[in-house]
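Below are the structure tokens for one structure; questions will follow.
Here the complex is missing one protein chain, while the rest keep their positions.
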Amino acid sequence: MPISRRNLFKAGIAAGTALSIPSVLRAQTMPTAARTVRMVKEDLRVFDPIWTATNITADHGMAIYDTLFALDSKFKPQPQMVGKWGVSDDKKTYTFELRDGLGWHDGTPVTAADCVASIRRWGQVAPGGQLLMEQARDISKKDDKTFTIALKEPLGLLIDILADLTPPCLFIMREKDASLSATEQVSTRIGSGPFKFNEALLRPGASYTYDRNEQYVPRKEAPDGFAGGKVVKVDRVVWDNISDQQTAFAALQAGEIEFLQHPPVDFFSVIESDPNLELPVLDRTGKDMLLRLNFLQKPFDNVKARQAMLHLIDQEAFMRVMVPDPKYVTTVTSIFGDETLVSNDENTGWYKKGGDPEKARQLFKEAGYAGEKVVILQSTDWAASNNGSQFLAAELRKIGVNAELAPSDWGGLTTRRANKGPVENGGWNMFITSEADYSLGNLLATPLLLANGDKAWYGWPKNDEYEALRAKWASVETLEERKALARKMQGIWWDFVGDVRLGKYIEPIAHRKTITGLIGMPQIVPMWNMQKTSA
Amino acid sequence: MAAYILRRLVSTVAVMAIVGIFIFLLLRLAPGDPAAIIAGRSATEEIIAGIREQLGLNDPMPVQFLRWVRDMLGGDFGTSIFAGRPVLELISQRLEPTLSLSILTMILAVTVGVSFGILAAWRTGGIVDRLLAAFSALGYSVPVFVSGYFLIYFFAIRTHWLPVQGYVPIDSGLGPWFVHLILPTVALSLAYIAFIARVTRASMLEVLSEDYMRTAAAKGASSYAMLFHHALKNAGVPILTVIGISFAYLIGGVVLTETVFNIPGIGRLVVDAINNRDYPIIQSVLILTSGLYVLVNLTIDLAYTLIDPRIRY
């Protein structure tokens, strides 16, 4: 085939841009506005998705890193970076082989050693990873593309654990990054994912830019959840940080941005009536709001007082305060979340409706409550906690409980909640928090369902009977058995009242109609497959 | 004279040292743990403790303080705990919006404020003077976030004449940059216009009542020449002082204005940093702003002695 000079010239440019011109220049000249998507999410404060467990950093991780396995839209794990894998007959040794074409953004190939180091680092902090590290006899590379995990005992959930999407997720990093301790931040942003992080355009606190990774070789399968081929259909995605919701919404209406992850609830009707905008739900599983009670201090060291809270809380009213649009709110009574595989209704009938102040007042009395101060930690920079805590205090005062709000920003709250002492010494009695509904269905992903006293999450619930059941969780073989176990655990949990649920919120996102192909999954918004049409 | 300058410099260094110790102690005594914020909402205590150790937050306070001072003297203002970038780089990225807003505000405040002051001094007690007095009292009393929201409501939400909020970098076009800065500038200038107008009027009156001005008037100098040639020149020193101090003080108003109009400047940077307990950023911004203030004051004092030989210290 004769090569025309023009084609040769073009080829030269292509090669040149790929090899010699620094990525800075290329990034600044290539993408046009028509192939750039501007999104407003939260502020990406931290870049290392293992060091921090926030959703926004997991979003960033999902863009620039790749994963060994990935959940499809039915939450079943599918191989992503892994090409072939197998398990030995005694179910104790897993062998994984990486698929072809995987390369780091710096041009070097992804190796099995990278994967082993990444698993070890993630295993220091992720609850599922910690379990894996306990059970593992050996994790090592066999050759450049193969590694094995050898277990002491069979672990039926191994692949589910590797694929889990609750942050911190198992993102594969270069060996030299992953050899840092999990409590030390990785300072480079080089992954093998479908997007490259544009360092030159980084404006911490203001904007973060992702360019399509031209070298990325997607799987052949169609995209399905986080599984399947990650085909990037835009040149560039920019995350603008607009902290003011009103401004962000105005920018969306004006077309300055195309995607708004947290549209203000009071503007839902405006969005729905705007011909240029859509308000779809990407995360159908939603978020549960919870109230943590301090088991170590009066009055909630007494189970009667904790039961009183279950009777007092009217989830509908609470959710109306925290998330004012009833269309996106449901009540939730299962400790395993509202819509997970192990959600159930065991032992919920007795308080189900809530909103019974008289019963609550009586139970507080039976608990021997005598007007002691009840301190509610209130986070003033998180609207749901700010408003919900005020409502909680008002409801408690109505039944004669001496509720006192302790307002601070979330940063201040994190310090105070670690104090196990009495309120006179800077301790606390309750605070509102949230957890993804999806994560509550997976005991290996959330620390909120522990009841081992001092080692449990803030509030330090303690119940030995419950803990004995929980120990069996990982070794249960079938889903049916796990469901039965979950029912038993929930029965006990609601007897000793490990925490109190306030309701579930499904948050829609807002985007302009020019954006199509968004993939709906819990926790993380993937940016591949997304397309931008002209106007 | 030289002795005075030396003494002044020494005391400036002392002031900065006091400020440094004060800021450091203030931040470290405050509860709030960047490690817990980094680790995320449902992280466990062990993970948080690990991060804290790595960040060096468990070192004794004097060690942390000396490390900070040593690095700062070497021009290293530290690295943001969250962004992992040098603080100076973060500050310089946020400098453009803040400087744009500050400079436009000072231009507007000085031109309008000085003109108002001269107008008022020209006919003391007249209708213009009274109107301006009323305006200045009002401008002085309306906080920037109140005037800001009024401006937004009437000039952006109701009429769509101007953008609601936001900032456009100057290299994306002078037009959009300016248009986005109109409302914030007007909101922030009100107090400064009032302030500068007052000082100008007072200084002008002072000068106009001097004997040589009366002589000039008696000799038949035109009121134009009186105001601009003689009076303004002599009233210039206090007016310049006030402008200098205003500029150094602007940062406080900038914090609020940037919040109202969502401008990604220094003000937002430091408020976010306080929420995150990102100590290196807070320390650096506080020390730099107070350094700027001290520097402006020093310059003004020294300039005084040069300009006006009557001033002795």
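For reference, chains read A and B in written order, and residue numbers begin at 1 within each chain.
In the analysis below, contacts are C-beta pairs under 8 Å (C-beta built on N, C-alpha and C of every residue); 3 or more make two chains touch, one makes a residue touch a chain.
As a working rule, contacts and distances are computed from a predicted model.
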Name the absent chain as its UniProt record does, using one of the following: "Cysteine desulfurase", "Formate dehydrogenase subunit alpha", "Peptide ABC transporter permease" or "3-isopropylmalate dehydratase small subunit".
"Peptide ABC transporter permease"
Decide which residue listed in A:A33, A:A222, A:A394 or A:A468 touches the omitted chain of the complex.
A:A394
Looking at the full complex, which residue from A:Q130, A:T380 or A:Q531 touches the chain that isn't shown here?
A:T380
Answer key for A:P154, A:P407 or A:G491 versus the chain not shown reads A:P407
Against the chain that's been left off, what residues of chain B make contact? List them.
11, 14-16, 18-19, 22-23, 26-27, 29-32, 137-138, 140-146, 149-150, 152-153, 157, 191-192, 195, 198-199, 202, 209, 242, 245-246, 249-253, 255-256, 259, 270-271, 274, 282, 285-286, 289-291, 293-294, 297
Touching residues of chain A against the unshown chain: what are they?
244-246, 264, 266, 317-318, 320-321, 324, 378, 380-381, 386-387, 390-391, 393-394, 405-409, 412
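Convention: only the chains that are shown with their structure count from here on.
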Round to the nearest whole Å and give the separation of the Cα centres of chain A and chain B.
40
Which stretch or stretches of chain B touch chain A in the complex?
31-34, 36-45, 47-48, 50-51, 53-54, 80, 82-85, 90, 93-94, 164-166, 259, 262, 264, 268-269, 272, 275-277
Sort out for me which residues of chain A touch chain B in the complex.
43, 45-47, 51-54, 125, 167, 181-185, 187, 202-206, 241-244, 246-247, 250-251, 256, 381, 408-412, 414-416, 418, 433-435, 446-448, 457
